[in-house]
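Below is one structure, written out as structure tokens; the observations come after it.
The other protein chains are all here in position, but one chain of the complex has been omitted.
Let's turn to chain A:
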Amino acid sequence: MMASRFALLAFLALLAGCKREEREARLAPPIAEAQGAVLVMPNGISGRPHDVIAAQGDAFRNNAYQLSQGKRLFEWFNCQGCHADGGGASGPALMNGWWRYGPDPVSIFLSIRDGRPNGMPPYRDKLTTEQIWQLTGYLQTLGASTASLASTSRNDAMHSRPAENRAPAQAGHTTRPSP
């Protein structure tokens, strides 16, 4: 009896927590390489990620550790310099749901990797493919209207907006994008 109840509990917890917390310190080289093999539309916008991303359970969106790494990279590589805390400054805002090159992960991935006209520099020589994906995943939680359970929490710093797990982050901002 006790055992079966535990089994049920364990199963429910499994459903909730499946793969959200896995961490791998060092990616196997073939997987790392495959992550970079993105099929891109000719105009450089949108495309299809390699199957390995889905095979890993879309970890860059669902895994808490990957998202937190993305958040850390956002700070370390001074994304705030142009995009502020996501509200946008000299660069566009990242949390109002308006993406110049489309909201899909591949477009965001390409923007970071290859850069975009009018100021966005390419990061392919500064970040590994895995790190670019981590950043991509994190950026998507910035503009999310509802937080996922894996979303990152606040930083130990001054705050200009609610943290990603308190989405929508733009609740405190009234500026709308000008189409």
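Definition applied: contacts are C-beta pairs under 8 Å (C-beta built on N, C-alpha and C of every residue); 3 or more make two chains touch, one makes a residue touch a chain; residues count from 1.
Going forward, contacts and distances are computed from a predicted model.
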Chain excluded from display, named as in UniProt, from "Cytochrome c oxidase subunit 1", "Aldehyde dehydrogenase family protein", "Sodium:solute symporter family protein" or "PLD nuclease N-terminal domain-containing protein": "Cytochrome c oxidase subunit 1"
Residue among A:Leu67, A:Ala93, A:Val106 or A:Leu127 that touches the chain left out of view: A:Leu67
Which residue of A:Arg48, A:Arg100, A:Lys126 or A:Arg166 touches the chain not shown here: A:Arg166
Touching residues (missing chain, whole complex) on chain A: 1, 6, 9-10, 13-14, 16-18, 20-23, 25, 64-65, 67-69, 149-150, 152-159, 162-163, 165-166
